[in-house]
Every structure is written in C-alpha cells, then in structure tokens.
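For reference, the structure I am asking about is given below.
A single protein chain has been removed from this complex, and every other one stays in its place.
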C-alpha cells in the first residue's frame, strides 16, 4: 500500500447506499472519491441531495453517460436492479467493481430468470463474478475483479447457518427465517408503502414465501451443505430506518445440543473483526449495531426439544450493503480489511 | 336488558388497561362506572392521570381498602400479577369479575407455581373461573362469575390454531410462534427497557423460549387437540405503542393443503363480529386494527413443502386486554356482545 | 330530523381525509354514504385502499365523471387544491358542499392569486361561500350551501386569538405562531420528504415565512380585530402521523394580565363541546386529542414582561379537516352538532 490513493467511483450516488458509501469513504485513508453519478440529479452537488454530508469535498454528480472511466480504479455500483448488467459489462478491464445491486448475486441463470422475469444480460461476465460475503468467501474475493455484494437479508443468515450446515449440526430441510427490517432497504424512491404515516407504529409481513432474497439465501446455504435447500423466509417491515433482525428457527441433528451450536459459532468467528457471538442465551438488538459494520448473533435454547433459535442483527445499510462493499474493496485491493470501517454503533 | 345500568368498577384504573376500559365504557350504553381504584394515586381525579379522558365524568380514584362493594355489580380487575388472587377471593358473592391479570389464567396449580414461583393463593376459586377467550369459550362465559381474561399474546394464536388443531389439520408438536409486540404490554411503570430512547428505531427478542405466556398458549392448544403441547414462542419488542403481530409457522398433516387451512378458518369465524380472515395469501397489518377489538388473520403458502404460515394481528390493549374484557362482560350479562366495541380502527 | 338519512358523497375518497370521513360517518346515525369518487382508483373497493375499514359496506369508488349527483344531498370535497373550483361550480344547486381543499378559503381573489399563482376560477361562487370554522361562524354556516372547511394550521390559532383580538387584549402586530405538525397534512401521495426514513427521529422547519396557510390565518385574525394583520407563521414537520401543536407568542395590551387572557378564553369556550381551555399554566399534548375532534389550549405566563404564551393542539385530520367537516355538515343540516363526533382520543 503506497501513498497513492485508489480512485473510487460511485454509480447511483443519490440513493441511501450511495450516501452511506460517501460517509464511510470520507474516513478511508487509502482511497479518494473521484466520480459520482446520479442520472436524474446530474449536475447537482452531492451536498444538496444529502445535506448531512455537505461539508465533504466531492466531485459534482454527473450522468453515467458522461463518466470518464480513466479517472477510476474501482467503482461501487449502486444502481437499481436490472439496469446494472449492461453497465458493468461495458466497463474497461482496468476497473474493479463492487456491485451492490442484485444483478450478479444469483449464479444460476435459470434461477435469475425465475425470480427477475428476464434473461440475465451478462451471463459470461457472471461466470467470473465472486459472491461477496466477505467472511465466507474472502480468498476468492482477493482475486476478484467483480464482486456481487450480498443482499441485506442474506448476509446474517448465511453467516449464522454456514458453520452449522457445514458441520452437519442442523437439518437443511427445516429452516425458518423470520426477518424484521427497517425501511431503507426499500430505497429512497417515494412509494406509498414507505411513507412515514404508513410505516410508523405498526408492523406487517410482506413478500411472505416469495421474497427475491429467498433464492440468494438458498444458494448460499446450498453451498454450505452441498445439496439443494428450500427455506421459509418471511420478511416483515417495521418502523426503523436501519436494521435487520433475523430470528432463525432450526432443528438440530441427532445428538447436537444448543451448546454445541454456540461453540461452533464462537469457533468460526473468533477472529472475525465484524462478527460477534454473544454469550449463550443472550440475544442482540438492532440498535446496538446501528451505523456500524457489525453482525451480532445469539443462540437460545428452544422449549421444543431438538430445536434451537439463533437471533442475528446487522445494519442493512452497512454490513448489509455499503459497509460490506468497502470491506470487499479492502480485500480486493490488499488493504487492511477494517480500514474505514472502525465506526462505533450509534446508540441511543 | 332494562334501563337500569350495570354498575361497574375498575380496580387498578391508573394503568394503560384501566384507561382503555374507561375509553370503551364511555360509550357503553348499558353500564356506568361507579368505582375506580388506584392505590398509589388514591384521591386524584382520573383526568389528571389520563388527560385525554379528562372531559368524562368519573368517580375520584380511591384505594382498594376504601372500596364499597355494594356500589358495583361487576368489576374489571387490572391489578398487577400476583396481587389479584386475594383481592378477588375476598369479594362478596354478588360481584362478577373480569380479571385482566395473569392470576387465574393457568388452571393447573403446578404450572402456575412453575412459572410464577409461588403457590397459587386461591386454588378453590380457580376451579370456578372460566377462561375468557370469548370466541372459543362463549357458552361457559355466559354462566361465569369470574372470568380470567386472556393474555395479549395468547389471544390471536389460540384463535388461529384452535380450529386447525381440532380439525387435525396441523401437527401440534411443531408450532413456532414469532411474535412482535408494542410496548404498552409492559405497562406504565417506568422501566429502563421501555424508555423511548431504548425502544425507538430498533427491535430485539426477549424472553425467548421462556416467556410466561408460553404455558397459557400451550394450555389453550392442549384443550384444542386433547393432548399436551409444547410450542416455540419467541416474542420481540418493537417501536409501537399498541399492537401484536404473530407469524405462526406450522406443519400440515398429510394431505392437508394451505387452501384447506384457509377454508377451515373462514368457516369457523364466518359469523364472528371481531375476527376476520383475509383473502388467501393476504396478510394483515397491526395498524389496521389499532384502537379496535378486531383480530385479523391471513394464510400464506410456505415455500417449504407441507408447511403453512398464518399471520394474525390484534391491538394488545383492546382485543388483547380491555376490549375482550368488555366483550366478556357483555356475554356474562346477556348484553349484545358488540356493545361499546363498535369502534373503528385509527389509521394512519 | 326525520328517519330518512341524508345521502352523502365524498369526492377524493382515497386520501387520508377521505378515509377519516368514512371512519367518522360510519357511526353518524343521520347520514349514509352513497357516493365515493377516486379518479385514479376508480373501480376499486374502498376497503382495498384502506383495509382498516374493509368491514364497512360502502359503494365502489368511481371517477367524478361517472358521478350521478341525484344520489347525494351533500358532498365532502377532498380533492387536491386547484382542481376543486370547477368541480364545485358545476354541481347542481340541490347539492350542499363542504370543501376540504384550499380553493375557497381565501375570500380576496387577489390574495388567492398571490399565493396560488393563478386566477381564482369561480369568483362568483366564492361570494356565497361561508368560512367553516364552526365555533366562530356557526350562524352563517347554518344557512350556507357551500362551506370552505378551514386549513389544519389556521384552526387552533384562530380559535385561540379571535377572542383576544376582539377583546383588544393582545396586539395584532406582534404575533408569532410556531407550529409543529405531523405528516398526514402533506397527504398520501408519495414524496421523498414524507418517507419514513426522512421523517423519523428528527424535526425541521419548512415554508418558514411563506406557508400558504399564513394568508388564511391573517384573514381570520383581520376579521377578529377589524384591520389588516401580518403574522409570523413558522411550521415544522416532525415524526407524528396526526397532530398539530401551536405555540403562540403574543404581546398583551396595556394593563392586561395573563390571567385576563385565561379568563377571556374560558368565557368564550365555556359551552363549546369541542374546545377545552386547560387550567391556567397547564399546556396540552397532541397525543391527548389524537383521533378526536377536540381542540385543547393552555395559557402560560411569559418570563418577558407583557408577554403571554398560548399553546393549542388538535388532530389535523379531525378538527383540522374531516371532523370539522362533519361538524359543519351537522350545522348546515340542523342536526345536533356533535353527532358522529363523540369519539374519544386514542392514547397511548
């Protein structure tokens, strides 16, 4: 790592993940932001769209068409799902990519088509993409040119279940994931369902049994256990800007105890800077990771014999999006993995 | 029903369920409030403690010791758990009782002792108590002198699962109830965990695998299926004053389909004024029942074969407490069951 | 008042004020809803757009073009500002109107043009319109065919200051109105500024010194004191679905005391069913009127000699919109003024 800073671009900078990337990179000592695009807000200063960061010196936002790719070494792509495949496929080879959209997360084109209703437009490129759940795929990420940053929901559950499925400690065919999410996961585009008056003081399930993050979760868990997995994934929308809590209900294999589950998770994540396994029986709160890149998880005995509950939390905009994206950039560039990410949670 | 109004007392009137009883009874045409007790606030007008109801003419709050029982025909007992058994056991015979505490909800003294850490102090009285989940025990409630009003969490899940267990449509040994609750269930006594800054913008599990409503749920489900039941009951606390949403994950018996589940619930609740089964695949929102006595439920197919999801909501202070208490009073007194309860939900 | 129910229509029924009208009219014993329009949602059942009211039997929503005016005696017009003048001008004479838009609130066409940027399109009709702040203009409303329902912000401040200006107790040239509002005042159309994540956990001023409700307030205060008034009106948007709180800072005339202010307000509103003056020195909370038609106000001494503070609250969707609209309907039709409006506030 020399004194020359890595030149970084953010495509789709005017959304929440764009703002979050800027917030994190503002204190990332080995990189500098040289390109910001936002098609509908081209020509406007970033600080007008996000006044909380108006004091940071940044390039004016331009349209993607205006981008000069020679000014960047790496881009974060925070464009809407479905619009990203062609953009990335058209980039010059020297540009590394961390893609925060869903466009390259599903590695089976048939599954992609089933869930997104269209043929994948960059199937060749897909073959060289690496799935960017850092703690699970670190070695591959080191060598990747294009990393598909995981979805917000799939991140904690894959972290929690991968060691357990690999160790044959839990059954793959009986996994229930009851997830509760804040609203920033739905983005900044105005929709009736994310208006304040529609969200405050209530909760509801949505996409029950059919959310697009289900196949991504199943893909990851299949990698862990070596065979196909079908899960129950039931997300809920609640009054919270940031945060996801997942209550994961699983059946243990014969002879496994809840204490074994605890031990397996502790062992796996002992040296991970961003994953913390709480003491046995203690469960985490979303507000305890707000604004930070941490995933916390806790293991609790179930009253039903043979079952165990794992509760995991993250900030969907950080470890569930922009934080993990920077973590992946660090790994791709050979920088210290925690650079720029040593941000304390904000509570209360 | 004559023109003479039933004289009603509220013991423990200064808590949230007390306020809610006053709000509902203010428009109950066949009763009048003649007694309010609140030991720590004795001597103070009710409207000082709850200014939103200061315009209603009410008796001044007194201590229980000062109560003249000849002035009431029926009391709602909203005292803290553990303090209620002796109070109710000491009442004259002419006073009917709807008890909102947990003191008479568990009909097996051993179970009571296991969960509350003390011998039940009124075991003889317990034998004549009727469990007040109105839709399920209406005939017994008609003849009861003392009704144990159900807990907030146990109400929706018993409504949803009783028809399914009675009809052998789902397995009793594989029931997962992931519940999300607002904070008024924890009462009005100041505690750190219910402070605004500790609750807003976040969610956490609590009492996972060991909440006191678990045995009440299991008792009700055992009645439905005729044998002992152990459930996974996992409550979560979230930023919401009122409301409970329960995501109930169950395994269907051989040959049963999700559509059968839908049909069974529709049939059972077709004539119930306060229970609505939504169209197949549609799930309810807590905010759509806020302030009202409704329970809404929806049935969704699970991706995991053989499984089905039922989502049910209520306002914990109304159907989960004071509303069901008034519903029970109506049944006990032979009044129209909906009297005073035709209150529309408040949204947004 | 006979047994024949008044037939009522709601134009623009798919917004928050439309839903609120339905909620209130559901228990209004002298009227029935026979017409609902919603141009963009024509053909859809009301209960699909507002599931919390899906149990009420209502006509399907149609477009205004499809409306048969012979089916209604009175309409509530909840259309967007600027679209209402022509609709109302085109109605048959037998139809009474309560207009909840801003289109007929400003009685001086020049002022209308200054603030809305266009000529008023129904200036003849404007001359027969009556301003519907019920407590202040009741006698005129009794005889009106078209009533302009006041804006949400102008209602509490006119109630508080009219008696004081009429009695020459405060100076008209030194009035500061610092208002805090919930978000439903901005309607249900999706906008970035009313998204949950943009509103929760924060507050900001908007339209400072230039909000369109300023001329309406000034018009009302000018009526009270007999000469032109210019006020400082500074609204703020805060995380709250319903509710407006106005902190009104005024300078008393020579010899007037804060106690005189209290006495004047108490006297003026002594017999009003929906306005309550709190004890001297006590200030109200918005949550204590939520869901109800009440305005509460409190008077406090200022530390600055000669000054006094009045704090007033309302629910912007009830007394600030649909509740006052029904109150006006009652007055126009000679019904008891409180009919349908005896709804208790919902707290917590």
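Side notes on the structure shown:
The chains carry the letters A, B and C, assigned in the order they are written, with residues numbered from 1 in each.
Just so it is clear, a contact is a pair of C-beta atoms (placed from the backbone, for glycine too) under 8 Å apart; a residue touches a chain by one contact, two chains touch by 3 or more.
The structure displayed is predicted, hence computed values, not measured ones.
Considering the full assembly, C:232 is the residue among C:70, C:123, C:189 or C:232 that touches the omitted chain. In the complete assembly, the contact with the undisplayed chain comes from A:23, out of A:23, A:96 or A:303. When the omitted chain is restored, the residue from C:27, C:138 or C:307 that touches it is C:307.
Residues of chain B that touch the chain left out of the display are 16, 182-184, 188, 190-192, 194-201, 239, 241.
Not every partner is drawn; the one left out touches chain C at residues 173-176, 178, 180, 182, 197-198, 200-206, 208-210, 214, 230-234, 236, 238-243, 245, 247, 249, 283-288, 290, 300-305, 307, 309, 311, 348.
In the full complex, chain A touches the hidden chain at residues 16, 19, 23, 26-27, 50-56, 184, 200-201, 241-242, 276, 284-285, 287-292, 294, 342, 344-348.
In this text, only the chains that are shown with their structure count from here on.
Measuring from the averaged C-alpha position of chain A to that of chain B gives a distance of 39 Å. Multi-chain contact residues, meaning those touching two or more other chains, occur in chain C at positions 16, 184, 200-201, 241.
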